[in-house]
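Here it is, the structure in full.
A single protein chain has been omitted; all remaining protein chains appear in their positions.
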Amino acid sequence: MVKGIKDLLFDTVINILAFMLLAVVLFALIFVLSASLSDPHMVVTGKVVLLPKGFNLDAYSSLLKQADVWIGYKNSLFYTLIGTSINLFLTMMTAYPLSRKDFKGRTLVTVIFMITMYFSGGMISSFLLIKNIGIYNTLWALILPGSVSVYNIIICRTYMQSSIPFEIQESGKIDGCSNFGVFFRIVLPLSGPIIAVLTMFFALAHWNDYFNALLYISSRNKYPLQLFLAEILVRSQQTSIDAMMSEEELIAAQRQADKAELLKYALVVVASLPFMVVYPLLQKYFVKGIMIGAIKG
Amino acid sequence: MRLNLHTRKLQTQSLKREMVKNYQLYLMVLPSIVMIAIFQYVPMYGVQIAFKDFNARLGIWSSPWIGLTHIEKFIQSPYFFKLLWNTFIINVYSLAIGFPIPILVAVILNELEREVYKKFVQTVICIPHFISTVVMVGMIFLFTNESKGIINHFIAFLGGERIAFMAKQQWFRTIYVLSGVWQNMGWNSIIYIAALSGVDVQMHEAAIIDGAGRLKRIWHINLPTIKPTFVIMLLMSMGKMLSVGFEKIYLMQLPLNLEVSEVISTYTYKIAFEGGSFSYGAAIGLFLNVLNLILLVSFNRIARKMGDVSLW
Partner (left out) sequence: MKRFLCCLVFLVSAALLFGCTGGKRDAAVSTQYGFQETGYPIVTEPLTLTAAARRDALHGNWDETYWAYYAEKKSGIKIEFNYIDKQSWDQKKQLMFASNDLPDIILGGNGGITKVDEIQYGTSGLILPLQDLIEKYAPNIEMALEDYPLVRANITTPEGDIYALPKIAYSVDSVRRVWINSEWLDNLGMKMPETVEEMRKVLYAFKNNDPDRNGASDTYAISGVFDNYEADFRAMYLRAFGMLEADFIVDDKNVIYPPYTPEFKEYLKEMNFLYNEKLIDNEYFTQSVSEYKAKSSGVKVGLGCWSAPNVNGGMTQEAALKYVNIIPLTSKINSVKMWDKAGEKESVLGKTGCFVITSQCKYPEAAIRWADMWYTEEGGIVCDIGPQYGEFPASPESGYKVDENGEWTQYRPEGDGRDSWTFYNQVWAPASGSCNFGLQPEMFQKKKDVQNTPLYKLGMSFKEHSKDSKLNIMPSFYFDKDKQNELAIKKTEVQSYVKQMEAKFITGDVPLDAFDTYLETLKQYGVEDLISTYQENYEAFINNMN
């Protein structure tokens, strides 16, 4: 393909725009990294602009020294792996029929799902259910209630409808495939991009889950990382500095606040590391022209 | 009359036949339906709490019914309209700016030729999504600081006058929305990038042969490809117009900006903190959800009329 002047101009503009996007984000991210490596005092007084001041690794060493953090890390990995797999499985399987225009009862099923996005029984009745079923304080309490994500089913359904032409599926059926066959042999292989996207969405949701764990997990050795982190970080909305705290309690509270100040940037770095590793690997699924082979074949 | 009955019978028969033919499809949705039935529908009796004066000893079923009292109380409060307005306006603003931008980002990135550069940019702009709310708000305060913040340094460099952003309530919404866009535009663009990978390359080849330039091709091929995704995402956002997340706003609130920053979620939090009843919060939540649902249904109807993409 010969490139004309117009194309070159366009390319330049695109590259500049992309660079601007990059710059706006990168600046702040470098700040976060520097802040995690600086003396908190310097950060708070605005002396850290781009490069670290008062370089020290205290935040990281403090974080890594705590046994709790490692336990939480291990638990979170476990919950995330299992939860994401179950989510993916259910989502893909449910979205496919919904994407078929010839699926009778499609609207009904969609409505049944969507109602749950707006009406829920609330904390108490859900808790009672979990207890009565007997999954309290187990991995299942964290995975089963959220195993069906209506939001993601809809996104997946939309993808299947618009990116996987019905003709391909029909040709499969003509060739003798059952519905299951079409799903496993035709639709799934063409769903690379959406599977990649959903994997990330679900993994992140499980990794960040705090509230479910707060309610349903009572043994500390089963706590996910988020619960331990919340404990370490002083949550600013709970500044209940009791009017009658003794001096010792005040000093202890102050120490907590100092620690939180020290750790908060480091935690961002640690939290985004897994993603920074995983996303580039998944990006190869976002390649254009995945259709060509299919149509020609 | 007889004709109708007959047609009806035929329809039911063919319906049954269709269903049997596609029985596998029904099997496929079954697991999800069972899960939803157990974990969402069974506890739904708890919705009643909003209409009851919840008494722990009596339990949810036997607590006395007070109907719409909670909701009436909420509507009659002098604060009600302001809260609703603040919540709504922030969402409209967020949507107007925050919705198109991820799409733009996806389109731009899709046009990058160098793979390594593309991957790099894509990864980097997604990272802000991982910044916790506490850190994000901390950064907002730091960067907008009148004397020490980088934004004001930049303004002064250009010869302008420094602005104490967080102290002026007229800036609150802008800062809230722009910081949200900055934080989420990367992550939100992922779904569009995935959709763009389904673009028909053959159409592009044909268009090039016809002499269409890059912009024209984007407009006529790429954008329509992601239109269904875009419409669905828009509809889903519409269904949340009256809800604003609690944590970020709460952390950004200052006495000087409360007039615009007090939203329904922060208000209910403060009441609960003061010892308000549990049912009250539940009632307000339900009330808002109903309103959101109404909005969703209306917009879905519009979407259906305007094209063939809709939620159901």
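Just so it is clear, A and B label the chains in written order, and each chain counts residues from 1 on its own.
The rule is short, and it goes like this: a contact is a pair of C-beta atoms (placed from the backbone, for glycine too) under 8 Å apart; a residue touches a chain by one contact, two chains touch by 3 or more.
All values reported here derive from a predicted model rather than from experimental measurement.
Considering the whole complex, the residue from A:Leu129, A:Ile164 or A:Ile195 that touches the absent chain is A:Leu129. Considering A:Leu139, A:Ile168, A:Ala230 or A:Val278, the position touching the chain not shown turns out to be A:Ala230 (whole complex). Checked against the full complex, the candidates A:Leu139, A:Cys177, A:Leu215 or A:Met276 give a single residue touching the omitted chain, namely A:Leu215.
In the full complex, subunit B touches the omitted chain through residues 37, 41-45, 53, 55-61, 73, 77-79, 138, 141, 145-146, 164, 166-167, 254-256, 258-259, 262, 267, 270-272, 274-278, 280. Residues of subunit A that touch the chain left out of view are 40-41, 44-45, 108, 111-112, 123-125, 127-129, 131-132, 214-215, 218, 220, 227, 230-232, 235, 239, 241-244, 246-252, 254-257, 261.
We adopt the following convention: only the chains that are shown with their structure count from here on.
Work out the mean CA point of subunit A and of subunit B, and you get 16 Å between them. By the touch criterion given at the top, residues 15, 18-19, 22, 24-26, 28-29, 31-33, 35-36, 38-47, 49, 60, 105, 108-113, 117, 119-128, 130-132, 134-135, 138-139, 142-143, 145, 147-150, 182, 186, 190-191, 193-202, 208, 213-215, 225, 228-229, 232-233, 236, 239, 250-251, 282, 286, 289-290, 292-293, 296, 309, 311-312 of subunit B touch subunit A in their complex. Of all residues in subunit A, those touching subunit B in their complex are 1, 6-7, 10-11, 14-15, 17-18, 21-22, 24-26, 28-29, 31-32, 43-46, 49, 90, 93-94, 96-98, 100, 102-107, 109-114, 116-122, 124-126, 128-129, 133, 144-145, 147-148, 151, 153-155, 158-159, 161-164, 178-180, 183, 193-194, 196-197, 200, 233, 235-237, 264-265, 267-268, 271-272, 275-276, 279-280, 283, 285-292, 295.
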